[in-house]
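Structure, as structure tokens:
A single protein chain has been omitted; all remaining protein chains appear in their positions.
Entry: chain A
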Amino acid sequence: MPEKQQTPFALTNCHLIDPTTNLDEMGAILIEDGKIKAVGREVAANLPSDILRIDGGGKIAAPGLVDMHVTTGEPGAEHRETLKSVSRAAAAGGVTSIATMPDTDPVIDDIALVDFIKRRARDTAKVHVHPYAAMTRGLSGKEMTEIGLMLEAGAVALTNGRKAITNAQIMRRVMMYARDFDALVVHHPEDPDLVGNGVMNLGETSTRLGLPGIPAEAETIMVARDIRLAQLTGCRYHASQISCAESLDIIRRAKEKGFDVTCGVSINHLTLNENDIGLYRTFYKMSPPLRSEDERLAMIEGVADGTIDVIVSAHDPQDVDTKRHPFAECADGAVGLETFLAAGLRMVHSEQLTISQLINAMSSTPASLLGLDAGSLKVGSAADIILFDADYPWLVDREDLSSRSKNTAFHQARFSGKVLQTYVAGQQVHHYSQ
């Protein structure tokens, strides 16, 4: 983490967007000791004359993004991604807080490992890093980890990573126990038996490609089960990534009944569909799989109407060892931190979401679910701020990515919108020079 900047400064001439206060106006932000000291239209006029001013050029200043789903390679696969390289990618993408998945080698299932991540992040990362703790040892889905101790050691929430816990009794116990700590349980709702040897969405495209398909029910059945267990246990449940309209219906009904359940969707499932796989392009192999165009549109609607709470990058660095194989034999996942906001802005430009809705789902809501001091421009909040040009045109080249792995699903994509400056606790950690 960067040291706190001592001299106060102001970001002036910005279009301020803050979903937590419904702020949407031109103004300035005064930053002191890593915190937001003042914000709004009146700030610029009342600044001391000798203060350092950074002209925002009329671009948008918003809370830094909070990404609830980031996989790194540290420890165990540092050639794919370290906490240092992932934080560089995050800063470039305007992401100021990341929650890191426990799917590392070894799995983050012990207090010493939670501590390891926090120490490595403190020493090497330039954004806030919040480790998840594994809910079961080795993510095996069998034996509960020392949940309470790991939460005390600073784990941000609980998850079983890429693997779903199939045994409903184990899941029930973990959720019950987690409730006592008011911990958020983040689950990957995908039934591995129904997935079977499936590698993409089940349907005409999988039939044409001769690839085994994954039915939507692999997800919906698990979402429905989890919600019933959440109801039984009173646990705070979050479905980490959903991909089907049917899951949305189940979650919508649960929310109407007042259950404490939330869900997320990856930026990939909002902007890509199964047709992007083309002739076996492995960077589009993901879990859950990319679905049909109808499902994609339903996901966007879900974000717009608030059924989907959170958008994640699902950043998952993979390299040639795991991606340059025939489609079915490849690892899942794509990197996404650096294209996160730009891809999200596509939905703003096409008027499916407002910019405030986007920032809310990418920053304010995940921050509040994880209990972080982030996702807001309120006075007194941490000065995690991004300045971005929502219309800046650019072309993605995977070789330009800061991430150690180049497995982006957006190579050669044309985007409108680029992060110009990123501040973490008042410290500039990224500056894009045009």
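The working rule: contacts are C-beta pairs under 8 Å (C-beta built on N, C-alpha and C of every residue); 3 or more make two chains touch, one makes a residue touch a chain; residues count from 1.
Everything below uses one rule, namely that contacts and distances are computed from a predicted model.
The complex includes a chain that is not drawn, and of the options "Aspartate carbamoyltransferase", "Cytochrome b", "NADH-quinone oxidoreductase subunit L" or "Tryptophan synthase beta chain" the UniProt name matching it is "Aspartate carbamoyltransferase".
Considering the whole complex, the residue from A:Ile51, A:Met144, A:Leu194 or A:Ala328 that touches the absent chain is A:Ala328. Across A:Phe116, A:Tyr280, A:Tyr392 or A:Tyr432, the single residue that touches the chain missing here is A:Tyr280. Contact with the omitted chain, checked across A:Thr7, A:Asn167, A:Thr207 or A:Asn275, is made by A:Thr207. Chain A residues in contact with the hidden partner, per the touch definition given at the top, are 202-204, 206-213, 279-280, 320-321, 324-329.
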